[in-house]
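Note that one protein chain is taken out, while the other chains of the complex remain in position.
As written, the chain order gives the labels A and B, with residue 1 at the start of each chain.
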Amino acid sequence: MSATAAVAAPSVYSGGSSVIALGVLLAEFGMFRQALLRDQVRLYAVQSGLISVLAILVAAVRHLPDLYVLAALSAALKVVIVPIVLRRLLRGIGRAGEDEPAAGWTEIAGSGSLSLANTVLLAIAVAAFGFFSVRALNIRSAVLPITALEISVSVVLVAFVLMIMRRDVASQAIGFLSLENGISLAALVVAAGLPLILEVAFLFDLLVAVVVFELLIRVHHGRAESLSTADLTSLRG
Amino acid sequence: MSAALPIPVIQFLQVATIGVAAPGVSGVIAKVEARLQGRRGPRVLQPYYDLAKLLHKEALAPEGASWVFLAAPVGAAACYLTVPLLIPVLTSFGLPLGYMGDILGGGLILALASFLVAIAASETGSPYAQLGASRAKTFSAITEPVVLFVIFVVALVTGTDLPYALAATVRSSASQIVRPAHLLAAAALFMVILAETGRIPVETHTGTNEFGMIEEARPFEHSGPYFALLKWGSWMKQLILYTILLNVFVAPWGLAATAQIGDVALAIVALVGKAVVLGIVVAVIDNSFAKLRLFKITEFVSAAFLLAVLGVFTLYLGGG
Partner (left out) sequence: MFAVILLLLILPFAAAAVSLRAPDRVAGAVTAVTGVACFGLVLALVPAAAHRDLDYLSYLRIDAVSVVFLMATSFLYGAVAVYSIGYLAPSRRSRDPGFSRYSRRFYTGLNLFAWSMLAAPMMNNLALLWIAVEVTTVISALLVAIENTDGAAEAAWKYILIASAGLGLALLATIFTYYAGAQVLGQHYDLSFTPLLHAGARLPHTPVRLAFVLAVVGFGTKMGLFPVHTWLPDAHSEAPTPVSALLSGSLLAVSFYAILRYYQVAAAALGPAFPRDVLLVFGVASLLLAALYLLDQRDVKRMLAYSSVEHMGILAIGVSFGAPIALAGVLLHVLAHAAAKGNAFMGAGVLVHKFGSKRISGISGGLDLLPWSGPLFGIAILALCAMPPFGIFRSEFEIVQGGFSSARYATPAVLIVLVTLAFFGLTVAANRMLLVPARGRVAADLPRGEPSAWMVVPVVAGVAALLVLGVHPPAELTGLLSRAVHQLGAVT
C-alpha cells in the first residue's frame, strides 16, 4: 500500500531502557499539570527513582559495577533526602492561620502566563527541537540507545520551559532540580564510565545547592509572606 | 470438526460478532462498575432487553426535522457495520474485503457515522442535542491529530497502513512489544478511545449531568427503533475501537491463523474475552477518577497528543 521502509525494532534492552527514559520525560511533562507543590515534589521523587532504576539496569546489562553504588547514592539523595528537605521547608512556611498549621505543603503553585494545554504544546515543540538536534549530532553511545540522550536533552529543555512558566519560587526550584535530573540522565548515556568519585561529588554538590535553595526560599518567604514571584519586579533597567 | 469455513462466511462472522457482542460488552461494563460501587447493578444482558423494548416503541420526530433525521441512525449503523470488515477482528490474515480500506479508511468511516448523528442532532433544534453535537464535533476535531500521529507510528513501524501488518509485527517478537513507540501509541490510542466512547475523564456514561454531556446528548430527540439503532451503533463503535486497540496494538494474540472452524470459534471467544477485560479496566478507571471540567479536556487531549508525538519522535529519530 505504501513505500516507506519499516523501522526495525531495537533490542529488548534498548526498548526497555528507552521506555524508562521516556518515563523521565513524561514525569517532566507531568510537572506542568501538578498544581500542588506536594505533588510536584512527589513527581520529582518518581523521576529520580526512574533514573536510579535505569542506572541499575545499565549496571546489570553492561557490567559496570560502579553504577550500582551510584544508583544507590542518587536514590538515597534524590528520592529520599531532597524530598524530605523540601517537605520540611514547605511545611514550615505558607499562610498559617490561628489554629491550622502552616499550609505551604499543600499550597497551589502559581499559574503561569499561558494555559496548561498551550504550555504543553510549547513544551512539545521545545522537546522536538531537542530530539532533532541530538539526532543531528550523530553521537553513538556504547551503553544506552541514543534515544535516551535525545530524551535527556529534551528533559533539560522542557525543564527550562517549566522554570520560565512557573510563578512561584518553590516550583522554580523543583524545576531546577528536574533539570539536574535530565543532566544526570545524559551523564548516564554518554559518561557512564566517569570515575565514581566525580559522580559522588556532583551528587553532594546537588545537596548543597538544595540547602541553599531552601535558605533563599525562606528568605523570600520571610520578606514577601508568600511564595509568589509576582512582586519580584523592583530591579529593572 | 476441522472443516474450513469459506471466506465470505468468515467476513460475515466478523460483522456479526461485533454486532451481536457489542451490547453484551456494554452490559458487562455497567455491571462491573455497579459492583465496584457496592451495588448489585443491572443484568449483563440488559442492553439486549433494552433494544428489544425500544424496537416495539413508537417513533416520534420533532416538527421541522427532515428525512435526514430518520435516515441518520440507519446510515450510522450501516457505517458501524462496515468497519469490522476492514480491521482484524477474527483472523490474523487479511480477508479480501479488508483491503477496501486501510486504517485511515476505517477512521474516515467512523467519522462519517459520527457526522451523520451530529447532523441529525443539530437538525432537531433541541438545545441539548445541539449542545452535544457541537461539543462532540469540537472534541473530535482536536483528537484527530492524535489519531493521525498514532497512524504515523503504525506506518513507520510496518511500512504500510494496514492494521493487519502491525498486528503481525507486534506478534513477531518481544522486542516489538517493549519498544517505546508501540507503548506510546497504544497509550495515546487508549486515551482517544476514552474520549470517543464517552468515558471518564471526558464524560460520565451513567449520569445525566447536562453540563458535561457530549456524546450522550446527541440521541436525545430520537425515539423508538431509531433510538435503538443509535444506541446499538454507539455500542458497536465502542467494541470496534476496543477491537482496534486490542487486536492491533495491545494483545494481537488469539486470532485465527487459518480458516478452520475451530480456530474461528476460538477467535470469537478470545475477542469477546479481551474486550471484557478491557471493559473491566475502563470500569475501574471510571470509578477511580473524576470527570474533567469541559475546559480541561484540552489538557487531557494535549497529554494524549504528547504521547503520540513522542511515539513518532522515538521512532523517526531514535529507531525506537
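The rule is short, and it goes like this: a contact is a pair of C-beta atoms (placed from the backbone, for glycine too) under 8 Å apart; a residue touches a chain by one contact, two chains touch by 3 or more.
All values derive from a computational prediction rather than experimental measurement.
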Which chains here touch the chain that is missing from view?
-> A
Residue of A:I81, A:L114 or A:V219 in touch with the missing chain, whole complex considered | A:V219
Could you please point out the subunit A residues that touch the chain left off the display?
-> 137-139, 141-142, 156, 160, 163, 169, 172-173, 176, 179-180, 183, 186-187, 190-195, 198, 201-202, 205, 208-209, 212-213, 215-216, 219-220, 222-224, 229, 232, 234-235, 237
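One rule holds in what follows: only the chains that are shown with their structure count from here on.
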Once you find the CA centre of subunit A and the CA centre of subunit B, what distance in Å lies between them?
-> 36
In the complex with subunit A, residue positions of subunit B that touch it | 102, 155-162, 169, 173-176, 178-180, 183-184, 296, 298-299, 301-303, 305-307, 309-310, 313-320
Parts of subunit A lying in touch with subunit B, wherever the complex brings them together | 1-12, 14-16, 18-19, 22, 25-26, 29, 33, 115-117, 120-121, 124, 127-128, 131-132, 134-135, 145-147, 150
